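Below is the structure I would like to discuss, written out as structure tokens.
Heads up, one of the protein chains got dropped from this complex, but the rest are sitting where they should.
The first chain written gets the first letter, and so on, giving A and B; residue counts start at 1 in each chain.
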Amino acid sequence: MKRQFLSSVLLAAFAAAVIPSAFVLAQTGTPAASKPSPAASKPATGASKPAPAAKTAKPWTGAKTPWGDPDLQGVWNDATSTPMQRPAGKGEAVLNEEQADQFAEQLANDLTRDRRDGGNEVDVNRAYNEHWMDARRLKITNDRRTSLIVDPPDGRMPPAVPISPERQKIRAERAAAAARFNAGMPNVATELSLPIRCIIRTDSPPYLPTIYNNDFQIFQSPGYVVIAPEMIHSARIIPLDNRPHLGPNLKQWLGDTRGHFEGNTLVIETTNFRTDDGTVYQGANPETYKITERFTRVADDTINYEFTIDDPKTWTKPWTAVIPWNKIDPKEQMYEYMCHEDNFDIVHLLTGARAREKNPALNLQPTKR
Amino acid sequence: MGSRFWRVIIPLGVAMAIAVFSLTALPLAGQQARPARDASVFPAYKAPRLADGHPDLNGMWQAFVTANIDLEDHEAQSGPYPELLGAYTGWPAGQSIVEGGTIPYKPEALAKRKQNVANRMKADVSNDKNWHALGDPEMKCYMPGIPRATYMPYPFQIVQGTSPYILMAYEFATATRTIRMDWKGEAPTDTWMGWSRGRWEGDTLVVDVTGQREETWFDRAGNYHSDMLHVVERFTPLSPYHMMYEATIEDPNVFTRPWKISFPLYRRTEKNVQLLEYKCVPWTEELLYGKFKKGTK
Partner (left out) sequence: MRTTILCAAVVTIGLIVSNTTASAHHAFSSEFDANRPVKFTGTVTKMMWVNPHAWIYVDVKKPDGTTEEWMVEAGTPNTLLRRGFTKASLLPGTVIKVDGYQSKDGSLRANGRDLTLPDGRTLFVGAEGTGAPAGPAQK
């Protein structure tokens, strides 16, 4: 009883801090345009939006660029073990220190690639060992949340909306292609996923942590913020001058992004996604999909990255997640992620499949262990 | 009318013609003759500064030379498959951007250029060991390296702020490179766009590029280098709308001496102009991987 009460109190406190901001995000309509203000000695107060749940009690009044924009420049890393969705069943939104330590330990144990238990089927997918992985992805977020999703308040994605037969067909085709890939029997390069084909990877919004290369370099110049994710070497050039989006017939793999500052927060909106399967999050509908992302530097070494996805044809309501970005430079750097140039895997996968089609004797049966 | 009339009219007409001709040919006050339109004739230009006192090179820039086809002089020519594509597949003529006209290859290094040209429109990735042996990397949508990225017929954007890095983002293959300002460390490994370290010399951004993959080419004419390539670039603002680009190239494995290219870069000034995507990877998948798909003999 006592523990449930405590959970409710924690949940309510967390909700009070976070949900108002999430609802602000979920509102439709054009946010107020704001031009970069001239260099000011005091930070701009801007739109009143409570800071996302963070350890610091007072908002960080940090540096601005000489032309007056909040300074987001640097190399940042977004790796974490905190799951996107809160595990099913009961659970607090935010943990106390002891719970957090246990949570972090269990996640790290689940995710570490140095484990050799579980049999060969599991082991082969744990390649490679931890040397090759981002060590930061074994840590939970500093604010001890149990999910990256902050809205809905249960930390889980909203229910799915029934999708059209056309989209069901596309999903079925993708699932069939994925099954062929998992069996090592792809038919053709173009049925492999976009990351394996080296077309888009982490650079496709929303930015999500993965097993390595969770690095983003932010550049700024008057009138622009530019985000360069490590994978795959693209630059998201974001004009801040209120120009309109590209016309509807100019679609791009990474969409078209426009931004402005609301106080200390960079707010960006992206439209014009190509309708190829895989350009938008988890099979959402590119025509009705809206993604808004917010970057707020909350400490010298932390940016809170918040995104809201809104697609009424895929989810019953919008949903929001917050992922902290941690500064890593100058001690560490971002390096070139050439991908297509040395993508031998595609040839291995395809030639391997053809060899095994020709000679089924190559396919070994599972041995009992 | 009599001949007396014509004896007056013709000389008068000629005199008037001469007078009109002289007036239009009259040089402007203070000049002896009209100068050729030459970048060096522009008045000395001091670019606007960023807060740190360095010239502001921010913006979208593009070259208008045809050096991507051939750094040296080249005639207009048909491209591949004219029997299918007619003039769509043609490549324009262009004048050399190489100081002195030709690239100073070592005589024994010319054979490889010839081989490159013969193989530039072929690709065979069936063996990892010679994945890169055939084909112009541009055709395969590989990142073009430096200096080629500068003179490809696509724009690029310079993003210069207050961090110790300047970004150059190229439309082709969404390639990017980061210029590390006043940086001491060497490239930890070779990359397609090279390892760029920058510094200011007055109004010129000087970029030293090493650590570039030996597989990049300078152009479609097979001009190439080894892993000892060293490029020193100079970006110098000339006016609000153009910037001089110079690059000195050296590679003791391939060339007898360092050599230089130069051409102006022009600012793209259309309203709301922006870099667009040129993600060409999907257009190369049939070329590279088509022969491994199911059902192919």
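Heads up, the rule we're going with is that a residue touches a chain if its C-beta (ideal position, glycine included) is under 8 Å from a C-beta of that chain, and two chains touch if they have at least 3 such contacts.
Computed from a prediction, not measured in an experiment: that's the story for all the values here.
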{"item": "Contact footprint on chain A, counting only the chain that is left out", "value": "3, 80-81, 83-92, 95, 98-99, 102-103, 106-107, 110-111, 116, 119-121, 123-129, 131-134, 137, 146, 174, 178, 181-184, 193-196, 198, 200-202, 204-206, 208-213, 230, 278, 280-282, 330-339, 341-345, 348-349, 351-353, 355-356, 362-367"}
{"item": "Interface residues of chain B (partner: the chain not displayed)", "value": "128, 164, 180, 182-186, 188-190"}
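FYI, only the chains that are shown with their structure count from here on.
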{"item": "Computed distance of Cα centres, chain B from chain A, in Å", "value": "37"}
{"item": "Residues of chain B that touch chain A when the two form their complex", "value": "50-52, 58, 125-126, 128, 131, 137, 141-143, 157, 159-165, 167, 169, 174-178, 188, 191-193, 213, 215, 272, 274-277, 279, 281-282, 284-285, 288-290, 292-294"}
{"item": "Chain A to chain B touching residues, read off their complex", "value": "65-67, 71, 73-74, 187-190, 197-199, 217, 219-222, 224, 226, 228, 232-235, 237, 239, 243-244, 246, 250, 252-254, 330, 334-336, 338, 340-342, 344, 346-347, 350-351, 353-354, 357"}
